[in-house]
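The complex appears here minus one protein chain, its other protein chains still in place.
== chain A ==
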Amino acid sequence: MAVHATGTARTPYRRSAGTRFSLWAVRLGWRHLVMLAVVAFAVFPVLFVVSAALNPLGTLSSAQLWPTGASLANARDLFTNTPFTTWYANSLFFAVTNAAATVMLSALAAYAFSRMRFRGRRVGLVGLLVIQMFPQFLAIVAIYLMFTTLGEYYPGIGFDTRWGLLLVYLGGALSINTWLMKGFFDTVPKELDESAQIDGASHAQVFFRIMLPLVTPVLAIVGLLVFISTINEFLMASVFLRDTDAKTLGLGLYQLVSSQRNANFGMFAVGAIMLSLPTLAVFWFLQRYITEGLTSGAVKG
């Protein structure tokens, strides 16, 4: 193939098979070799976790890179011996609610920053960048002490509850994501909302009816990033959720392999796949937005 594309017109048909192969090897063959090596590096842990999940013995010491058998015993153990469904529901609750609320709060603020001119606008934008230097988890000691007190007044948002941790997550809603969104809002022509306003739309109608549909890609990408970082969040969740039933799947898996590393590995592998499934699904549905959104400067958590 490649030879036809690159060979000069002079002697294309007299090349021996050996010459053709060496030309191919120089142009493309080494690329395949490199890619095979990279793919092997990329895939082997995933292969291992799938193989361990199917491994009938369910221990770390018996798990091989290539599946040796197929059994659902690990999955059954995970469902019956641990509060897996509760953990999973908790994880999805935090990830979905936080992603949705963050997208909403960030979009509101980005609309104001992008479309309106007001005093303190520049300060606000720069301030958002500055506050990023103090990531929320650095203040974990203070958050812990705060919620010790808050929990006494309002048991509903104290430790081991969903709402307390969610509130903390929402404290980070306005962040670098707001910048990302504002940049995208800026690319929507101003004439669109101006013409809508001339037609009598209020600012809220412009926001919900005109802007939001036009910026769906950036909403999707921010939602994806927040979803992924929330489902993988460990530090604050481990401080907040100490009760077995309140844990997220990530914390649960951590507990599972820290108590019985060898014996529980099969269950852990099933849980790891289950924890990755929502991420994989979100990736699959949003793949066309991903490269575009990522190059705008967001970092996976």
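A few comments on the model shown:
Definition applied: contacts are C-beta pairs under 8 Å (C-beta built on N, C-alpha and C of every residue); 3 or more make two chains touch, one makes a residue touch a chain; residues count from 1.
FYI, contacts and distances are computed from a predicted model.
As stated in its UniProt record, the chain not included in the shown complex is "Maltose/maltodextrin transport system permease protein", which appears among "Maltose/maltodextrin transport system permease protein", "Xanthine dehydrogenase YagS FAD-binding subunit", "Na(+)-translocating NADH-quinone reductase subunit A" or "D-alanyl carrier protein". If you put the hidden chain back, the residue from A:L23, A:L167, A:V188 or A:L214 that touches it is A:L167.
Touching the omitted chain from chain A are residues 1-2, 5, 27-28, 31-32, 34-35, 38-39, 41-43, 45-46, 48-49, 59-61, 63, 65, 104-106, 108-109, 111-112, 115-119, 121-122, 124-126, 129-131, 133-146, 153-154, 159-160, 167-168, 170-174, 176, 178, 186, 194, 197-198, 200-205, 207, 228, 231-235, 238-239, 242-243, 250, 253-254, 257, 261-262, 265, 268-269, 271-272, 275-276, 279-280, 283, 290-292, 294-295, 297, 299-301.
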